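Removed from the display is one protein chain of the complex; every other protein chain stays in position.
Labels run A, B and C following the written order; every chain starts at residue 1.
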Amino acid sequence: MNHADVAPNSTEFLATVAARQLAGKRRVFAGVGLPTLAVDLAMRTVNPSVELVYESGICGAHPDGLAEGIADSVLVTGAEAVLSMHALFGYVLQGGNVDVGFLGAAQVDRWGSLNTTLIGDWAKPTVRLPGAGGAAEIVPNAGECIVVLRRHDPGALPAKLDFCTSPSPVRAREEDPRMEPPGHGVSTVITPLAVLRRPDKFGELEVSEVHPGVTVDQVRAATGWDIAIADDVCVTEPPTVEDVRLLRDEIDTVRLYLR
Amino acid sequence: MNHADVAPNSTEFLATVAARQLAGKRRVFAGVGLPTLAVDLAMRTVNPSVELVYESGICGAHPDGLAEGIADSVLVTGAEAVLSMHALFGYVLQGGNVDVGFLGAAQVDRWGSLNTTLIGDWAKPTVRLPGAGGAAEIVPNAGECIVVLRRHDPGALPAKLDFCTSPSPVRAREEDPRMEPPGHGVSTVITPLAVLRRPDKFGELEVSEVHPGVTVDQVRAATGWDIAIADDVCVTEPPTVEDVRLLRDEIDTVRLYLR
Amino acid sequence: MTATQATKVMDLSTAIATHVEDGMTVALEGFGHLIPFAAAHEIIRQGRRDLTVCRMTPDIMYDQLIGAGCVSKLVASFFASGSAGSLHEVRRRVERADPEPLEIEEYSHYGMLCRYEAGAANLPFFPLRSYAGSDLPKLNPNIRKVEDPFGGPDIYVVPPLKPDVTIVHAQRADRLGNVQMWGITGAQQEAAYAGKRVIATVEEIVDEHVVRSDPNRTLLPAHAVDAVVEVAGGAHPSYTHDHYVRDNDFYREWEPISKDREAVLAWLDAWVHGLPDRAAYLAKLGHERWSALGAGTSTGATGATDLEAATA
Partner (left out) sequence: MTATQATKVMDLSTAIATHVEDGMTVALEGFGHLIPFAAAHEIIRQGRRDLTVCRMTPDIMYDQLIGAGCVSKLVASFFASGSAGSLHEVRRRVERADPEPLEIEEYSHYGMLCRYEAGAANLPFFPLRSYAGSDLPKLNPNIRKVEDPFGGPDIYVVPPLKPDVTIVHAQRADRLGNVQMWGITGAQQEAAYAGKRVIATVEEIVDEHVVRSDPNRTLLPAHAVDAVVEVAGGAHPSYTHDHYVRDNDFYREWEPISKDREAVLAWLDAWVHGLPDRAAYLAKLGHERWSALGAGTSTGATGATDLEAATA
């Protein structure tokens, strides 16, 4: 296949790499924005039978247009089920029926704990972020989580989070060894520089793929801790011309998420 | 009004007396059998706007026929709401939205605790009764409960229950003074001899009305403890000819509950 | 986009043979409505043994399962058949161990529902405001108390119930396993999500676009269901709202049968063992009786027709 000429920090690149993570996965808990693009692209490429679950209660969405929110009417119309949120959060998610959670975050630490609450001082933050939403439920309960970051620098991947909103199993176990959550936690972090993976539920993130033109040293320098490098680190397969065409000409024709 | 010629131990008598207890009440949690007759009669006489709630999830039933069960289709068709049982037991009943619960029992003690579980030895009962059903929820959570007994003797009204299935607030408070339930517990017991009332949430049942031809001493002798007599004890107003006509000719035309 | 997804449709005998094994914990739910009688009969027919059966209201279906010798333990909250009286097969075992004892684990209705909820939501327990002062916790050590960390009194809790298999009946499903039901929906959603495996028998398997035209009626999404079986009339003598009504005569007829163990066995021979499937059962029931219950007159969807008329 021909590779498209898109930069590794472009939405097209990130969404395509994210979409490929969904090959072979069954039920995906999707958010809005870049995950919307990634999931839609996955359904048109690597995984036509992925089941889309939204925290608004929708299972098996079949949107005939681009959703502008996780409760958009295009997700409701033609869905296989619209459950109560009681059933969605309690039975579908906490009950262990979600394979992959798709998340964003302001900060990710070495164990895949996430901060989406605040930057700076707790009492008087520099930046007030959106907060936990459903992420505090998705990280412990989904089979695994994929995080997409728009930045790769020591601010976004710090040695220490300003606040831990959605903890890794490592932190849960530190609080109480018996409180081990059922899910793996964050398995994959996709950034403008690299794909980081955490193969061990209680292990650290490591550099698994570097994007074309990016060196391992650049990734290491842009990370807030001395990040491990996978033995078999390779170069990320970039989007194909067809991936980018689908994203631009069929999925996000109004350029809601693409610029 | 003309009084009907029905015996105090007849279903017609008991149902009519029960129906009259519903004057001025709003939401009634009704069971099947005699309560079905009583509630239907109440809607045609003393309280046309009573809201019927069934543990099957139905609120605001408008049956166009006699229900043969609390989940009968005649209760569903034309109902104002069919809720999940989660909402019915959790929000409607435990949430405090039921004014009157209508119950039967094998045994009632002086504080209005009920036995519907077994007679005899716990490990090897003489009679295995139907068990708690929703009564263990109705007694603590409904505003008050009305019990109809088919027998009035020391077996049905014993000094001590063989088993306490659905406890009075008195027993709940004995277990833990802070566990006082929101409801009054049993307020009224209708038997073939008398109407017993329990005006105080933590008090005992007392003889409030004796049926025509029954003496206070007969009631006392038929009760398993030395039952108190109300200061203003009176004779029960018997069913009218119209009450009995409604029961026989309009409500239970197939003689499902009437003989 | 669902073309690649596997169908979950199978026949009832395969579904029971595949998913229900001797010694398992099995919940057949349906609260006075949508009671999966056909599935219970197939369990009897296949001779399953030593089952722990769970159900809020054991009802005639469980009297039959117990009478057939499939059951060693019953987890339930109400042991009678509504207006139709006692379950004598249950009573014989509890009162006289006749023909053998039956272990009972007993809750109230909301206690059972909370057990399913805890099972469905992967919670270690579920709190409820019942049982203060009751003898039930003395009879059942699974009813326990926890401390309120906000300073209130202790509250009773029940543990999760996670059946190996949950079986439900519903109006319809698509072949992917999205199950839609309406009318009284009982503990089905909770019991199904609590179950490790789920079998849904339905009056009809419909095209996906029927299901997707009204997704709020889907109580069990496909991911919660392992087998979908089309069994028209599968709830008789219970009922399926908008398909057929309850066979109240049958409920009245059961009590005298139930009182006599030989009569129970004869009934099972005639109506279960002696018949291959539900179609044969309905044929034996006879067209007249079956159509008198309204079978065959369904509109296929509650309210749709009424509503059109009402808003016209």
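Points to keep in mind about this one:
Everything below uses one rule, namely that contacts are C-beta pairs under 8 Å (C-beta built on N, C-alpha and C of every residue); 3 or more make two chains touch, one makes a residue touch a chain.
All values reported here derive from a predicted model rather than from experimental measurement.
Here the chain not displayed is in touch, across the complete complex, with A, B, C.
Among the residues A:Pro8, A:Pro63, A:Gly101 or A:Pro140, only A:Pro140 touches the chain that is left out of the figure.
Touch with the chain omitted from the figure is made, among C:Leu123, C:Leu139, C:Ile205 or C:Leu265, by C:Leu123.
Contact with the undisplayed chain is limited, among C:Lys73, C:Arg144, C:Lys196 or C:Arg289, to C:Arg144. Per the touch definition above, the residue from B:Gln94, B:Thr191 or B:Ser208 contacting the chain not shown is B:Gln94. Across the interface with the omitted chain, chain B contributes residues 26-27, 43, 48-49, 51, 58-60, 62, 76, 78-83, 87, 90-92, 94-97, 141, 182.
In the full complex, chain C touches the omitted chain through residues 122-129, 144-150, 152-153, 155, 157, 159, 182-183, 185, 206-207, 209-210, 213-214, 216-217, 300-308, 310-311. Chain A residues in contact with the hidden partner, per the touch definition given at the top, are 32-33, 55-58, 68-73, 76, 82, 84-86, 89-90, 93-94, 113, 117, 122, 124-137, 140-141, 163-176, 178-179, 181, 256-257.
The working rule: only the chains that are shown with their structure count from here on.
Both chain A and chain C are touched by no common chain. Centroids of chain A and chain C (each the mean of its C-alpha atoms) stand 40 Å apart. Averaged C-alpha coordinates put the centre of chain B at 28 Å from the centre of chain C.
In whole angstrom, the spacing between the mean C-alpha positions of chain A and chain B is 57.
The set of chain B residues that touch two or more partner chains comprises 84, 86. Contact with two or more other chains is made by residues 117, 189-190 of chain C.
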